[in-house]
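First comes the structure, then the notes that go with it.
Shown here: the complex without one of its protein chains, the others still in place.
Entry: subunit A
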């Protein structure tokens, strides 16, 4: 008899547990996150986008109270990571950290555009400059003059092909109406060595990675790709001053699959804002010269921005690939 009562009790408990499971599932968004989150980064360990993702997630872990693992899935400037994130369930536990999302969508290598992914937040709008050996060129006028005198022979290095660096050099040539020769380098290392060693005339690079070389005088920026002059470099002219409509840079942020629960997206967005405002993140920003332009955009602004960028880069990609 006791055994039967026990059995009945057990089945009641199992029934209740079953119901519990159901009701919990209904409120998945309320309890988000309940387990570890993965952030897929389509760039190698140690690069700008990887360091960005790691800097943000280490703060985000404390706020959300779960572990966040950065998983590097190199390939195609972020395309491989996006593809893998797309194949993962839309439960909010797989995010993408990317810098080249609009570009890869525009170039057609990334099949999953804004229909499949929703931007959660933008953290950085990194700033490019054109860097040269100061013994070779003293001003941007000097450089452009040299490019006009030797069409197609002035070499500008950047990392990788069909990425932000190549687009930037292509646009610079268009805006300044000169024929520059873009050289796709292996990575930052051989690009920097190329400029210092005199094998390249110039390079496009962000301020953080170029700072050490600037400090010891081996490279100088000629022009910064921005609307306004920088407080740190008041004598450095801008592209806009020169009449060139070119202020693009790597915009680093996080993306999630579009069919994820909107509540999850807003939980992440809020937590990310908290990271962005934290002292630790601000310190990281300043150490790496990422504070030159305001980085933050919330999901709505960033989505709109991404839409505009895809449109802009689609035109550029068509022209570039037509060459």
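Definition applied: a residue touches a chain if its C-beta (ideal position, glycine included) is under 8 Å from a C-beta of that chain, and two chains touch if they have at least 3 such contacts; residues count from 1.
Assume contacts and distances are computed from a predicted model.
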item: Name of the absent chain as recorded in UniProt (options "Tripartite tricarboxylate transporter TctA family protein", "Fe-S cluster assembly ATPase SufC", "3-methyl-2-oxobutanoate dehydrogenase (2-methylpropanoyl-transferring)" or "DRTGG domain-containing protein"); value: "Tripartite tricarboxylate transporter TctA family protein"
item: Options A:37, A:188 or A:316, residue touching the unrepresented chain; value: A:188
item: Which of A:37, A:51, A:164 or A:310 contacts the chain that the document leaves out; value: A:51
item: Candidates A:49, A:83 or A:306 - the one touching the absent chain; value: A:83
item: Those residues of subunit A which, in the complete complex, touch the missing chain; value: 44-47, 50-51, 54, 58, 71-76, 79-80, 83, 107, 109, 111, 152-153, 155, 160-162, 181, 183-190, 192-194, 196-200, 208, 211-213, 215-216, 218, 287-288
